[in-house]
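For this view, one protein chain was removed and the others were kept in their places.
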Amino acid sequence: MNSSIFQLEMKVRDYECDAQGIVNNANYQHYYEVARHEFLEKEGLNFYELHTQGTDLVLISIFVKYITSLQGGNQFICTIESLEKQGIRYFFNQKIIRKSDLKLCSEARAEVVSVVKGKVSIPKILDDSFSKYL
Amino acid sequence: MNSSIFQLEMKVRDYECDAQGIVNNANYQHYYEVARHEFLEKEGLNFYELHTQGTDLVLISIFVKYITSLQGGNQFICTIESLEKQGIRYFFNQKIIRKSDLKLCSEARAEVVSVVKGKVSIPKILDDSFSKYL
Amino acid sequence: MNSSIFQLEMKVRDYECDAQGIVNNANYQHYYEVARHEFLEKEGLNFYELHTQGTDLVLISIFVKYITSLQGGNQFICTIESLEKQGIRYFFNQKIIRKSDLKLCSEARAEVVSVVKGKVSIPKILDDSFSKYL
Partner (left out) sequence: MNSSIFQLEMKVRDYECDAQGIVNNANYQHYYEVARHEFLEKEGLNFYELHTQGTDLVLISIFVKYITSLQGGNQFICTIESLEKQGIRYFFNQKIIRKSDLKLCSEARAEVVSVVKGKVSIPKILDDSFSKYL
């Protein structure tokens, strides 16, 4: 966790839990997205402003591993461990770690491309901001 | 129910339930919205197309009463019982009824205005479609 | 806002916005719920623990007024302005205020009862915690 390039502290909201009393799987994907967008914002890239300017950051695949379940009220840290670039695609390697015992709850690998006016494009805007993390 | 002007049959999705094993309160508002939008579509008014044309139907208040809880897997009918018009505002009176025993689960009263290019406007587009229901 | 009995600072998550570019109406109800549960927790009442002990705090009605729309990335304060008691029911008067300009975005009035082992009951557990706010 010490080596991660971004960390966001969050807390489970009760409505995010399902009838099993644990956070519903799809909500982890929300958490990962929130962390990515906050990271972008820290780098000066606002997701919504980019959209209104014609550039969309589009998730083209995600792999999520569920290891330990989060429960109502749990505090956790959602990280970006590292960034990788392959051609015009960016990969975000992410983790969710429970705060109370630092237990690893989930891992994800999100693949993102830059879409400019509807066409997958060279992610110049991301290159400028992310080169220092590659 | 026989006298309602629109009925939509739906089924609870497991992820909509919270740790109490029942549908989370905010999801009833989703159900009511889905029924209103399907009703609009039946009347030739597509919510998303209207938005891209500059007209937004905006909810300005809603009152929701929770009577009997829906559980995972329950089938239900979400209705529009009646429409009312007051000045430039429309009221949708809605119900949610469990299918298995016709028990009333929830009632709502949603207040909607028409916003054209950012300004609350005379809802001509709604008047044309809804006059037959008033 | 100065006189509110509880305030929770939150930030809109991009996935909470809909195609109109603004926070979907049902999400305000989520925000209000999160604030009530955090307030309960501050008072020593954990929503999920209460549930596992057989006591559920159940929303029986809510009125929500939408005044100014929140957008992606907006920071806001979700408050509990005051508590009222009528018989065995509690009312939470709440507000959502945008942080940047202190604009009132929404108001709500949530009606809650205490259900013990499936029966609406005298909310002793709430009375003990809330009497100082009445």
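Order as written gives the chain letters A, B and C; numbering starts at 1 within each chain.
The rule we apply is simple: contacts are C-beta pairs under 8 Å (C-beta built on N, C-alpha and C of every residue); 3 or more make two chains touch, one makes a residue touch a chain.
Quick caveat: nothing in here was measured; it's all calculated off a predicted structure.
The missing chain, though absent from the view, touches A, B, C when the full complex is examined.
Within the set A:Q20, A:Q53 or A:Q75, the residue that contacts the chain not displayed is A:Q20.
Counting the whole complex, the residues of chain A in touch with the unshown chain are 19-20, 25-27, 29-30, 33, 48, 51, 56, 58-67. Of the residues in chain C, those that touch the hidden partner chain are 14-15, 17-19, 21, 24, 26, 72.
Although one chain is hidden here, its contacts on chain B can still be listed: residues 13-15, 17, 21, 30, 33-34, 37, 41, 46-48, 71-73.
Methods note: only the chains that are shown with their structure count from here on.
Of all chains displayed, C has the C-alpha centre closest to the centre of the whole protein C-alpha set. In this assembly, the chain whose C-alpha centre lies farthest from chain A is B. In this entry, chain A maps onto chain C through a rotation of 180 degrees when their C-alpha atoms are superposed, rounded to the nearest 5. If each chain is reduced to the centroid of its CA atoms, chain B and chain C end up 22 Å from each other. Taking the mean of the C-alpha atoms as each chain's centre, chain A and chain B sit 33 Å apart. For chain A, residues that reach two or more other chains under the stated contact definition are 14-15, 17, 21, 72.
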